[in-house]
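Apart from one protein chain that is not included, each protein chain of the complex appears where it belongs.
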Amino acid sequence: GNDGPAKGGGGTDSVEIGALSIVDTAPVHLAKSHGFFAKNGISAKITPVQGGANSAPGVVSGQFDFGFSNTTTLLTAREQGLPLKAVANGVSSTGQAGPGKDYSAILVPKDSSIRSARDLPGHNIAVNQLQNIGDTTIRAAVRKAGGDPGKLRFTEIPLPDMAAALAAGRVDAVWTVEPFQTQTVDQGARAVCWPFAEAVDNLSVAMYFTSEKLLRENPGLVKRFTTAINQSLAYARTHPEAVREELGKYTKIPPSVIDRIVLPKWPTEINRASVQTVADLARKDGILKRPADVGALLP
Amino acid sequence: MTRREERAGAPMSAPRAAGLGLLGLACLFAVAEAVPRLGLIDPRHLPPATAIVRRLAAELGDADLWTALGETMRSWAVGLALACCLAVALGVLIDAVPGLRAATASTIEFLRPIPSVALIPLATLLFGAETGSTLLLVVYASFWQVLIQVLYGVADVDPVARETARSYRLGRWARLRHLVWPTALPYVMTGVRLAAAVAFILAVTAELVIGSPGLGLRIQLAQSGGAVTEVYALIVLAGLVGVAVNAVVRAVERRVLAWHPSVRGEVAR
Amino acid sequence: MLEITGLGKTYEGRGGVEALRKIDFRVDGGDLVCVVGPSGCGKTTLLKCVAGLLTPTAGEVRVAGRRVTGPPPGMAVVFQEYGRSLFPWMTVRKNVELPLREKKVPAPRRRELVEEALAAVGLADAAAAHPWQLSGGMQQRVAIARAIAYEPRVLLMDEPFAAVDAQTRAELEDLLLTLWRRLGVTTLLVTHDIDEAVYLGRRVIVLSSAPTVVQEDLAVDLPAARDQITTRSAPRFAELRAHVYAQIKQAKGRAAGDRTAGDRAAEESAPPRQVPSPAPRDLKRKTDGRTR
Amino acid sequence: MLEITGLGKTYEGRGGVEALRKIDFRVDGGDLVCVVGPSGCGKTTLLKCVAGLLTPTAGEVRVAGRRVTGPPPGMAVVFQEYGRSLFPWMTVRKNVELPLREKKVPAPRRRELVEEALAAVGLADAAAAHPWQLSGGMQQRVAIARAIAYEPRVLLMDEPFAAVDAQTRAELEDLLLTLWRRLGVTTLLVTHDIDEAVYLGRRVIVLSSAPTVVQEDLAVDLPAARDQITTRSAPRFAELRAHVYAQIKQAKGRAAGDRTAGDRAAEESAPPRQVPSPAPRDLKRKTDGRTR
Partner (left out) sequence: MSAAGTRPAGPLRRAALRLLRVLGLPVLLVLGWWIYSVAEPTFYLPTPGRVAGAFTEVWFSARITEDVLPSVGRLLTGYALAGLLGVGLGVAIGSSRALRAAAEPVLEFFRAVPPPVLVPLITLLAGLDTTMKVLVIVSGCVWPVLLNTVEGVRAVDEVLADTGRCFGLRGPARLRHLVLPAASPQIMAGLRQALSIGIILMVIGEMFASTSGIGHTVVLFQRGFAIPEMWSGIVVLGLLGFGFSLAFRAAERRILAWHLARGEERGRHA
């Protein structure tokens, strides 16, 4: 509720969480359906939002108590002065490059001349949002592979529409995540690069966050939320079949695809070093105007 | 000339008009079926019409869909009604108070092109609660449609009719009710039809972006789940709702505008 | 009742059209005055100034001693463009009733007035029709019915009988006279029919062509009680009619420049219509219109 | 030229208004026929059916042997609602010129025709004005100018002189006669002025009131060459006029139900207007209208 968490009957707090309905957020749904929230005295309502950037205003205004957003977005918000604090890890890359190893990849048409990150410069790559974690990590991956990131061209296309754009030859390559990765590969595309894994070790891609106000006023609740999420993260990591089952409930991913998608990793710890790396990369790419104060964001 | 047929020909019966309308929709269906089947577009990106319709039929069996549709229609109806009332009231006021038109023109023209979507942060800030935000967006976007139509409509009053009203000393209210309003009504009807679509679009978009429950949310879920056929099925549903809304507005129009050349030319001739 | 002093009106369009130069006359309470004049001389303009629908560019109009700045209360107007002055979205009955509602006439009385007025103009059957379902003449009669149902103190009519047949016209003329006598309505009536002007009017005002002034203000010295047979066959009626005709002819003739072949032909040939006796006899001319 | 057989028209609105029951008559090429009848009897409806603007519900109209299903070429119409028939977004000149353009008249000739027509109706000065800047009578004259500039083979006019003063009316009548003689235009003219009908028409057709049929088809046996003085003072003219008046009165009287006080008064008192000699003398009655 927008009046802050309300103490319901039986000693539970009602909280509202703004989170995208994608593979990455499976733990928060698990936490609800498997009783991790309840165990910690929380009754949660999960409101789907479009794009992580849209949950930030909700959290700031108090409509949401917690949000889910990617690291770059949170760093940018912090830099612009939004009083946000990360409270738990959200989702991490598997850290492994190679076909079927990570949940995000750059895909090219089957007959493309692109073979690896090195070949990408000079080509047109679709990302879901410009100046965000996608293009930063791609640049880093290219740089690492010895290519010239300055020659990369990016086009912004929503994830669901990338397959069509790639098939029609509107772009040379697409940077995508599950379930689109599996679907696009089904349609004949080929993975050539895994930027999350190649750019940063064990990247913490996204995090759960709250506002400084809530943290100040109800630190106990935040703590219980963190505990619940961490329990759920651990559960998700060890119970992939439960995750796939949960995906069948809160998303519309076709069942045949759910069975085959590559799941991300859900460690309970935020990889601070990776966040610092992302911050440095974003600074290099001009997304951040100043060196980021990572400590202010992370718990 | 078509006009002659229209004037001199037999008036068209309602079933015949409906039949023609169905024929038009059938043509659309045929095209939508043929394009993917002939491979002009990859059927995986644009499924053939039959597949979409089949999927839609399956969806319609889902009670949740009806709840979602109900949610959307509720914010649609409330938002549209609010926008229409506000716009008509303001439009009439602007016409009635001398100088107000000039004083408001610049502001109206400045505010009109601001996309509703850009107001989302402000909306969540002001209202927080989802319905409030959705309503704000819906009202903001559809308000202008009606307002502009009203402003043009009230300026169209026949000078002789205006003089008649003045000479019989019809009061402000009577002039409004009996002269200005009927004259503006055809314009308003067009405005309402325009606004109805815009309000519906905004209701869906707001759900899509803010994530309040409804048809838009379902579309978004289907999109981010890569369920292409379902996305199109829901879009078709949105379109059909539009067709239904238009049919209702047309029926209303036939009643309230029976005196107007545009309608009376079609019934009794 | 009506005082028109130094009235002038110049329209701004077309580089300034001087519709009225200087009009002076007055109409006493309960009088019936007819205005005639060449086409386009400014009769409608004059009427609209009196009705407070147009702002004069010179002079002023007073109704019951009050300067006119907007339509004065208790006034009804029948417009020359009768068709456009009816509200197409209302039935005939509603059209007639609307001004009465505004006048706060109670409903039963209102119904009575509407029925009476419609019956008087022969449209009792058409009450439920919309104006655009009526013939031109019927529309004009609706406009008349609306005016008489209103029971005005001042009645302004702009060629109110132009669209009806001769028989109906005679009936409506007598209807107007009856009404005028019964209610004592101060009436100003523009007409093109000279016979009508003389038959109806207690005075006939002839306007000149542009620049428009009052060319003649003629008292009609026929007996007060008039009827279609005796009045019209009176020799004095013929004289007056012939006089007015000659005046209008003169008024038109004065307009220089636009005289054409047809014009000239007409001027040469046309006699006072249907009037065998040609010369007017000692007509009492009014100079300032205040005598009556 | 015009053949009207068994023509009937019922409007659908208001539970079906039978405007015309069964009209039969014909107009030979180059003839000039006037139509008179009570207000609302269906004259305009008849004209619109002839013009191909309305679909009859019974019978048919033939123009030059061809069944009318839409406006036939070479036809000009002057509408009763003259004001609404002018294009408000065009100047007077453009209004008159437009049909000529459509007829593909070359530009210089077009200019000539427009100037002539406007001068003939006395509106040479108003060519650059817009219709709504003109008086009612001027607007009507623009509509007439548009029709005559068109040089039609068939001319239909619906009360074309209703809004102009007596003098102008006489001029326009003579203009019409001149034109008719010069070009041999087949003309059908609706009028309320019985004098005008007799003066202009080679035949006068009297319509009954509803249910409307042709009540009388009267040949006007006045000399072919007519002028305002001699023709109108001919005794035969008076007779014909009286006869038509009586016919219309009878036509109106037939309509039962809507007789009101005013009605009755008029019926009792109104004589044939301005016609001293009362009884019609051996009038050649036409039975089928084909004799001429």
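Each chain gets a letter, A, B, C and D, in the order it is written, and its residues are counted from 1.
Note that in this section contacts are C-beta pairs under 8 Å (C-beta built on N, C-alpha and C of every residue); 3 or more make two chains touch, one makes a residue touch a chain.
All values derive from a computational prediction rather than experimental measurement.
Of the listed positions D:39, D:85 or D:191, the one in contact with the omitted chain in the full complex is D:85. Checked against the full complex, the candidates B:16, B:37 or B:254 give a single residue touching the omitted chain, namely B:16. When the missing chain is restored to the complex, the residue among A:86, A:157 or A:262 that touches it is A:157.
Between the chain not shown and the residues A:30, A:60 or A:294, the one that touches is A:60. Across D:5, D:57 or D:133, the single residue that touches the chain missing here is D:133. Taking the complete complex into account, A:170 is the one of A:101, A:170 or A:260 that touches the chain left out. Taking the whole complex into account, subunit A touches the unshown chain at residues 51, 53, 56-57, 60-61, 73, 76-77, 79-82, 126, 129-132, 154-158, 160-161, 164-165, 168, 170-171, 287.
The set of subunit B residues touching the chain not shown comprises 1-7, 12, 16-18, 20-25, 27-28, 41, 45-46, 98-99, 102-107, 109-118, 121-122, 125, 144-145, 148-149, 152-153, 155-157, 159-160, 162-163, 166, 186-187, 189-190, 193-194, 197, 200-201, 204-205, 208, 216, 219, 231, 235, 238-243, 245-246, 260-263, 265-266. Subunit D meets the missing chain through residues 48, 51-53, 70-71, 73, 75-77, 79, 81, 84-85, 87-90, 98-99, 101-103, 130, 132-133, 146, 150.
One rule holds in what follows: only the chains that are shown with their structure count from here on.
One inter-chain figure worth recording: subunit B and subunit C are separated by 49 Å, centre to centre, where each centre is the mean of the chain's CA atoms. Chain geometry summary: the mean Cα position of subunit A and that of subunit B are 37 Å apart.
Subunit A and subunit D have Cα centroids lying 84 Å from one another. Listed for subunit C are residues 81, 84, 130, each touching two or more other chains. Counting partner chains per residue, subunit B has residues 264 touching two or more of them. Contact residues of subunit B toward subunit C in the complex are 158, 160-161, 163-164, 166-171, 174, 178-179, 182, 185, 259-260, 264. Contact residues of subunit A toward subunit B in the complex are 2, 18, 20-22, 47-51, 54, 57-58, 61-63, 158-160, 163-164, 167-168, 179-180, 183, 187, 251-254, 257. By the touch criterion stated above, subunit B contacts subunit A in their complex at residues 42, 44-45, 120-121, 124-125, 128-130, 208-212, 217, 220-228, 230-231.
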